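Removed: one protein chain of the complex. Kept in place: all other protein chains.
Chain IDs A, B and C follow the sequence of writing; residue 1 opens each chain.
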Amino acid sequence: MSSASSTASHFMPFAATKIAAGVDSLYYFLLVASFISCVLVIGGLIWFAVQYRRKYEGQKTAYISHNTALEFLWSFIPFVIFMVVFVWGWIVYYQLRSMPENGLEVAVTAQKWNWTFTYKNGRKSQGTLTVPIGQDVKLIMTSSDVLHSFYVPAFRNKQDVVPGRYTALWFRAEHEGSYNLFCAEYCGDQHSGMLGKVNVVSREKFDEYLGTEPYKGLTPVEIGQKVYGGACIACHGLTVNDVKPLKLGPTFYMLFGRKESLADGSTVDVDEDYLRESIVNPNAKVVKGYDAGVMPTYAGQLDEDEIMGLIEFIKTVK
Amino acid sequence: MSSGGHDSHIPLKTYFNILVALLILTVVTVAAARVDFGAFNTIIALGIASAKAFLVLGWFMHLKFDDKIYWVMFGTSIFGLVLLYFFSVLDIYTRIMQISPL
Amino acid sequence: MASAPGVNYLNEKSGLWSWLTTLDHKRIGILYMISVMIFFAIGGAFAMLIRYELFAPGSQLVDGATYNRYMTFHGAIMVFMVIIPGIPAFLGNFIMPIMLGAKDVAFPRVNLMSWYCLMIGATVAFISLFYNGVDTGWTFYTPYSITTKNGTTWMVVGAFIIGFSSILTGLNFIATVHKLRAPGMSFWRMPLFVWSLYSTAILQVLATPVLAITLVLLLMERLMLVGIFDPALGGDPVLFQHFFWFYSHPAVYIMILPAMGVVSELIATYSQKTIFGYKAIALSSVGIAAVSFFVWGHHMFVSGQSEVAGVVFSFITMLVGVPTAIKVFNWTATLYKGSVKFDAPLLYALGFLFLFTIGGVTGIILAVVGVDVHFHDTYFVVAHFHYVMVGGTLMAIMGGIFYWFPKMFGRLVHDGMARLSFVLIFAGFNVTFFPQFILGANGMPRRYFDYIPAYESLNKISSIGAWTIGIGFLVGLFVIIHGLLRGEKAGPNPWNSRTLEWQTPSPPPHENFITQPVVTAGPYEYR
Partner (left out) sequence: MSTVSTNHGEHHHAHHFDSAEAEYEASKFGTWTFLVTEILMFGGLFVGYIIFHQKFPEMFHAGSKFLDWKLGAFNTVVLLISSLTMALSIYYAQHNDKAKTLFNLYVTLICGGIFMVVKYFEYTHKIHMGLLPGALFNPQGAEAEAAFAAYSNLGMYFSFYFTMTGLHGSHVLVGMGLIAWCIVRTHRGEFSSKYWTPLECVGLFWHLVDLIWIYLFPLLYLIG
């Protein structure tokens, strides 16, 4: 099984869980079976067409209306194959969806367009999920706006995140590394920018990550930079060119201290208070040229240290 | 088309009888709704409604005297609805989650 | 009643008004042909823009919001205005009554009304362009489609009206098949194209009303937040997907079944051989139509649908594979000991079989629930349904157009040019969509305006292929125009086919036949 998954990295991404390798085995079986049936059907098709090409006009053809035995056979054989792959797929699906009893539980909140992960000890992380190697991890997911989908190709696992209810997904990573996390259910303008990472680290590193204060020893600016990288980066850029249509929100470049024209025609001085308001109540003062209702509120998502850090970080973007 | 005379052979009296039956069933369904049968409330109400529907279909719409294909068509549409209901409910009532509210 | 020689449906009356008020199924078929071709050009233009944007990571042409509008319009136009009416309402309208030996469809006015429904619906849908477009994707998933502020309402109303067009066509075809067959034309003597249209019509009649009510609820949801699909008010967004796919999965077969019918005709005619397993193919059409109502949940394996439902739907989906496989094998067997002539329509039919087989086996891969969890909503799905919809249905439409062109217009197309269009479309198609299987397997989600650099090279290949397809269809259009203007005059039966539509002059007279045909044998009696 494992050899199959390592030789075929061209067809599938790296398999970071055992179940992923199981999915791959089934997929390769399906690929081989598909290839054989395609060769049989398409090969037969081409062979017959060429072999029996018209040699002269008015050529007589055989009158073969049907052949019950043959037709039964080529109905029954696909049926058997379909049932085999169905049952196999069922087993794999059962493994993918049987939730572990004593896993590490992480709450996942999706919103346009980022992921928030909350651990049981209250530690929060934006955009990056850090998990220990070799442990069952159960994600309990919900959305605060529209449908999203939590998709990590390396785990061969995916689950839509539905507002108003919880869905769950579990995995047990067997290889350290940093894996891509995609949003796979269409969710609007920055759907393709709703990316994240799943970092699989050693037990020790994870304990350190979880146990330490998230921002221990960091300056406010560094805290802000981290928050920016998880929460803001999809929509707000750092250079003078990062404006619409590239980014949905205004750039942070030279933002602090300037006079901003608002959609209602007034202007506002960009100071700490304005920035704070724009984070927790983004629709109160919308910058001219941008739309209200695009940015969700971060009240409750970010704590005061993080907001403060973010403001300090924005001050430094010049 | 008079040749078939399909519907003409339902006597007038039958139509009036059907109406009386429908009105009686309406009274019954209202009366039944005033008594609480618990979980059976819906089933009883829908059962009476279906009896009324049968009368309307069979006589007013003269399905009873028509080609069987019309029953098939009507049945198909009901079957489609049963499918929609069955599979939607199959999903909704088998969503199992061992939720920890953290 | 019988027309004078030389008078046919094209020249019996003239003027735009006579076309817009015509009740002749053949003229209505031509109206559909023109409108579907225009819609196809618009939808195709959006496809070209999409592939231009995806040529490289980052923004090439537009921003994400605009890309999402391209993607939505491409999908909605191609599904609702091109592929669903494509074969039934255009080729079916023209050919089916003649194949049955009827003078017209059962309800000619309803037939015309159905075309107007399509046109009005399309117009309403296009009005959304003036209200900042639509960015929901053609699936209108809630709650995004409820909250997004733009022209979605117009698009939903448009789709609702187009749905009626589809219902009316289906209704008409069912009544025609039941009530207007020529003397001697028993069900078991109907050509397979008619069988497939009949199955399609059943689907149109049974499934489309549920779409209609779903769209009504979505409209209510948008206009006054009724809360049935909105979780904020106790509703269930996944229920919307159930209602939507109850229609939209059978709709997939509305799109492919008629194509299978066309291919059956092409294979039989161009190999001059009776079709192998006529009853099996006919019944498998009906069987596919029936089973297609039980399988919609395979679009929802990762949607938050329950695991039990997922497994049940996966199982039933496997059952659809069987009748589909039967058809493919029977077509292949028909070629055996035939007399195969490689005219352009046959090339398109063989292209259909090639691409549809690949689309079919990848469909089975996606139906395997454990594997689909990985492939769901990735480019693998995009590649799969393009293999079926474009590689299947559009190939069949092109083949069907070139096959019945002499019947419709009394002229032959330039076969060499038609073959060139096939080569371009076929080659371009594989270059476009085969890499997308690999992209999907590697995890590239669909509806992405931007992608990580690892996916760049395959996307470049895909875009180049897309432009080749575009050129191929332009060549096809040229072939049609050239055929209309310069094509050689065609006899009544240039392909020596046995079905009824070839037993009447080309183009047919107003009431299709000079004398009422009486059917005495099956449709494929090549002895």
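In the analysis below, a residue touches a chain if its C-beta (ideal position, glycine included) is under 8 Å from a C-beta of that chain, and two chains touch if they have at least 3 such contacts.
These numbers come from a predicted model, not from an experiment.
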| item | value |
| --- | --- |
| Among the chains presented, those that the missing one touches | B, C |
| Hidden-chain contact residue, picked from the options C:V226, C:I452 or C:L474 | C:V226 |
| For chain B, the residues touching the chain missing from this view | 1-5, 7-8, 10, 12, 15-16, 18-19, 22-23, 26, 29-30, 33, 41-42, 45-46, 48-49, 52-53, 56-57, 59-61, 69-70, 73-74, 76-78, 80-81, 84-85, 88-89, 92 |
| Missing-chain contacts mapped onto chain C | 1, 102-110, 167, 170-172, 174-175, 178-180, 205-206, 208-210, 212-214, 216-217, 220-221, 224-228, 230, 233-236, 239, 243, 511 |
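One rule holds in what follows: only the chains that are shown with their structure count from here on.
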| item | value |
| --- | --- |
| Whole-Å separation of chain centres (CA-atom averages), chain B against chain C | 36 |
| Centroid spacing, where centroids are CA-atom means, of chain A and chain C in whole angstrom | 32 |
| Averaged-CA centre spacing for the pair chain B and chain A, given as whole angstrom | 47 |
| Where chain A touches two or more other chains at once, by residue number | 167 |
| For chain B, residues contacting two or more additional chains | none |
| Footprint of chain B on chain C - complex, ascending | 178, 206-207, 210, 236, 238-239, 242-243, 246, 293-294, 296-297, 300, 304-309, 312-313 |
| Chain A-touching residues of chain C, taken from the complex the two chains share | 59, 62-66, 68, 135-137, 141, 143-144, 147-149, 231-232, 235-238, 271-274, 276-280, 302-304, 307, 310-311, 314-315, 318-319, 321-322, 325-326, 328-333, 335-342, 350, 353-354, 357-358, 361-362, 364-365, 367-374, 376-378, 438, 441-443, 445-452, 526-527 |
| Partner chain C, residues of chain A touching it in the complex | 10-13, 22-23, 26-27, 30-31, 33-34, 37-38, 41-42, 44-46, 48-49, 52-55, 59-67, 70-71, 74-75, 78-79, 82-83, 85-86, 88-97, 145-147, 149, 151, 153-154, 156-160, 162-165, 167, 180, 182-193, 195, 244-246, 248, 293 |
